[in-house]
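Shown here: the complex without one of its protein chains, the others still in place.
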Amino acid sequence: MADSAVHNAHAHPPGFAHQFETMDQQRESATMGMWVFLVTEILFFGGLFGSYIVYRALYHDSFEIGSNLLNIKFGAVNTIVLIGSSLTMALAIHAAQAGKKAREQMMWLLLTILLGAIFLALKFTFEWTADYHEHLIPGFGFVVRPEWGAAGPHVPIFFCFYFFMTGLHATHMIVGIPILFVMTWMASRNKFNADYNAPLENTGLYWHFVDIVWIFLFPLLYLVGGRWGTH
Amino acid sequence: MSTATLDIHAHDAPLPSGERKNYLNVDHSVKSWLLTYDHKRIAILYLISITLMFFVGGLFAVLMRVHLIEPQGFLVAPENYNKLFTMHGVIMVFSFLVPSIPATLGNFLVPMMIGARDLAFPKLNLMSWYIYVIGAAFTLYSVISGGVDTGWTFYTPYSSSFAHTQVVPTAIGVFITGFSSILTGLNFIVTIHKMRAPGLNWFRLPLFIWAMYATSVIFILGTPVIAVTMFLLGLERLLHIGIFDPAIGGDPILFQHLFWFYSHPAVYIMILPGMGVMSELITAFSRKRIFGYTFVAFSSLAIAVISFLVWGHHMFVTGQSVYAGLIFSVLSFLVAIPSAIKVFNWTATLYKGSISYEAPMLYALGFIGLFTMGGLTGLFLASLATDVHLNGTYFIVAHFHYIMVGGAVMAYLGGLHFWWPKITGRLYPDAWARFAALVIFVGFNLTFFPQFVLGYLGMPRRYAVYPLEFQTLNVMSSAGASILGIGYLIPLIYLIWSFKYGPSAGPNPWGAKGLEWTTPSPPPTENFPTIPVVTEQAYDYAQTTGMVEHG
Amino acid sequence: MSGHVVPVKTYLLIFFALMILTIATTGAAFVDMGIWNTPVALAIATAKMILVVLFFMHAKYTHGLTQVVILCGFFFLALLVAFTLADELTRHWGPQPHAWSAILLLARGVF
Partner (left out) sequence: MMGIVQTGLHQLAAATLWFPLKPTAASSIAENVDLLYYFLTALTLFFTALIFGTIFVFMIKYRRRTPDEIPPDTKTHMALELTWTIIPTLICVVIFVWASWLYVRNSVPPASATEMFVVGKQWMWHIQHPEGVREINELHVPVGTPIKLTMTSEDVIHDFYIPVFRVKHDVTPGRYSSIWFEATEKGTYHLFCAQYCGTDHAEMIGWVYVMSPQEYANWLAMSAGTPSMAQDGERLFNQLGCASCHAADNSGRGPSLVGIYGTEQRMKSGDLKLVDETFVRQSIVNPNSIALPNYAPIMPTFQGQVSEEQVLQLIAYVKSLAGEERTSNSK
């Protein structure tokens, strides 16, 4: 701002914005803003979760068949990968808060990016590609198999939700990774320290939120089918 | 009142022309406007864009009313009439009413009323305007490229499988515009929590701030659901996968649930800010503290919360379960009560006041009357037995226009007239303004009162042609609409005129209370040279020591 | 100033707890527990979420306001789901429903 020199009463620490009175106020505002944003995200995914629940109630058997067609191994491995990336994210923030060197912050951030990329690679190159070859993508040559019997006609609805929900989740990760790169760059410029790390902290909140969405998607999509019958 | 001191700092040195530096004249370049982080300038950007959208939406309304003069339709083919009412609804709801008061007056006033230099996140604020513009551009694109004819409610399966019009661009427009609301709401919530001036606790806040807070809560909680609904609608339409199509097992009623989960609270997004403006106007022009501050304040929050529990009253005749219908009906009655509390308290505020009748007060009094009528006719629609007859008729149209136009737009105009001297530093001709208020009040009632009767007689809404016996009332309504249209043009003219030629307003032309009136008009970029300390309650007119004299 | 700094040990403990819960929920999917399969899966997911929110996201260490904001989000999500289901699951009822059959229907429908 042109006039930010006005409040020259206080010395300006790096990253301090003119509209705030104190650094604490700025920090609390940033955290609260991020949480409020995450609440909108809860409701955003919530619309999908709500619809999923309604259709699962209506077409219980079809959803079990659909769920059993998913590859539980990829689901479980991805869960572990994503929780791992949450850990590395938390450690990156810890490094900044504890005043550790930029190199350590960057290492954890890059690890987070790597784990995120592994998750997406598994999702897209293995799972979705396999689904395509098995004609399980609604709108792209979905084939209802006769062995599904009575529940067959509504199996596509399960897959609609599978692709909407995992797709939206993946979109959030694809948005998150560039932000993580920016954070890495900022860390490399020694921007973050024990006093100022709000952008890093907020990125972390976002990343953990994406993790939580997956924590629910995994059981709802992969695990509710009653796997005991398939083995 | 605050003990803000208005001493001129060195940086407030006058411009070469001798003018005092303020947020308007600090830089005249286009770039300084398009890249501004100043909440006041962003408010002006919003003001210009929503005014544009208002007149586009209004034009469609005028064309509809002209068309309906003749039972067989006067102007356009049915498919074009369907596009007119759809575009009127989409533009007025999503591009005008939802952002109207929050994004213009709210943006301008929230920091000023709480004694802050800006909102908590100025960059997000600018981003929200750009997102709004992109969303509005999609909506306008869908108008230009052939229009959309689904009704603003986008009911499936018509919108997803049968309509041959620009449903997807419109849905994208609504989706995008939603995010601008989310950012505005987020910004307000954090700002109101974290950036209040010292001494300004929650119960000293102006009620406009309470209303903005309640509105923001709805923005935050409701808007994501409409976004995801539009997302599902768009995918369904593009890929035909059967989420809402009964032919493949989908449930079209589920769409209505998701749609109204946002769109009913959205009605309160439109009216709550108006209620906030009312509390400011009534107190300022009767020089009284608001009667029952806590009741008015908490009724805003009550409305915000209960508004999420009543959406099913739009679906009483859709085949929704009878039991869900009963629950939604009783909750709908519940939401009427905080609104009633507000109306009674505003009326009681006038008691033993010192009432003057400048234009903003005329709008305020008009609001109370029309909102009372709009609210009470809502009871007809919350009542299951009468709703069966009135749902889907012109009664609905009349009811929500009483709330939206008689309520929200009246409040918006009242607020705009009230704070115009603060925003521009200029006075408008009050006689013209009073005249316009009167014309709008008369035109409004003539337009929409006949529609109550039409609805009770059984005329369905969204009819391009109608049986002969409804003509008299339709002609009355169209006549009223022409008066209303003129009524809206008058302020447009004199407000623009006053911006250039109006006499200087001074910091506080109404002698009103509130931190925003303690700064010069137009305010300097940083709002307050020093952050004020607040020691008194809101609207404390009776304490003479609280009066701040301005030179 | 910069709030509470959580020790690394806590993060690692939480991570291991999350790993164990992931293995537990995956294993539980192969055990037939009747109608309890989905509740168990969701309970484990909720437990994992609570761990992430409290420790990774530092909700345990922030002040009450943030916690209210979080709860608000879940509360309104619950409203959306509950009221929509209230319609969807009772829509086919006749004029005189039996309260118990309603609850059974809900249970069977959701799980």
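A, B and C are the chain letters, set down in written order, and residue numbers restart from 1 in every chain.
Everything that follows uses one rule, which is that a residue touches a chain if its C-beta (ideal position, glycine included) is under 8 Å from a C-beta of that chain, and two chains touch if they have at least 3 such contacts.
This structure is a prediction, so every number in the text was calculated from the model and none was measured.
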Of the residues listed, B:V26, B:A336 or B:L438, which one is in contact with the missing chain? B:A336
Residue among B:L34, B:L326 or B:I496 that touches the chain left out of view: B:L326
Looking beyond the chains shown, say which of B:K21, B:H240 or B:R462 touches the absent one. B:R462
Considering the whole complex, not just the chains shown, which residues of chain B touch the missing one? 78-79, 82, 149-151, 153, 155, 157-158, 161-163, 246-247, 252-253, 286-289, 291-295, 317-319, 322, 325-326, 329-330, 333-334, 336-337, 340-341, 343-345, 347-348, 350-357, 365, 368-369, 372-373, 376-377, 379-380, 382-389, 391-393, 453, 456-458, 460-473, 541-544
To test your reading of the contact rule: which positions on chain A touch the chain that is missing from view? 61, 149-154
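Basically, only the chains that are shown with their structure count from here on.
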Of B-C and A-C, whichever chain pair has more C-beta contact pairs: A-C
I'd like the Å distance between the centres of chain B and chain C, where a centre is the mean of that chain's Cα atoms. 36
In angstrom, rounded to a whole number, how far apart do the mean CA points of chain A and chain C lie? 17
Could you say which residues in chain B touch two or more other chains, in rising order? 193, 221, 225, 251, 254, 258, 261
Considering chain C alone, which of its residues make contact with at least two other chains? 65, 72-73, 76, 80, 84, 88-89
Residues of chain B that touch chain A when the two form their complex: 9, 11, 26-27, 37-38, 111, 116-122, 124, 182, 185-187, 189-191, 193-195, 220-225, 227-229, 231-232, 235, 238-243, 248-251, 254, 258, 261, 524-526, 529, 531
Chain B-facing residues of chain A, complex: 1-3, 5-7, 17-21, 25, 28-29, 32-33, 36-37, 39-48, 50-51, 54-55, 58-59, 138-140, 153-154, 156-157, 160, 164
Residues of chain C touching chain A in their complex? 1-3, 5-6, 8, 11-12, 14-15, 18-19, 22, 25-26, 28-32, 37-38, 41-42, 44-45, 48-49, 52-53, 55-58, 62, 65-66, 69-70, 72-74, 76-77, 80-81, 84-85, 88-89, 108-110
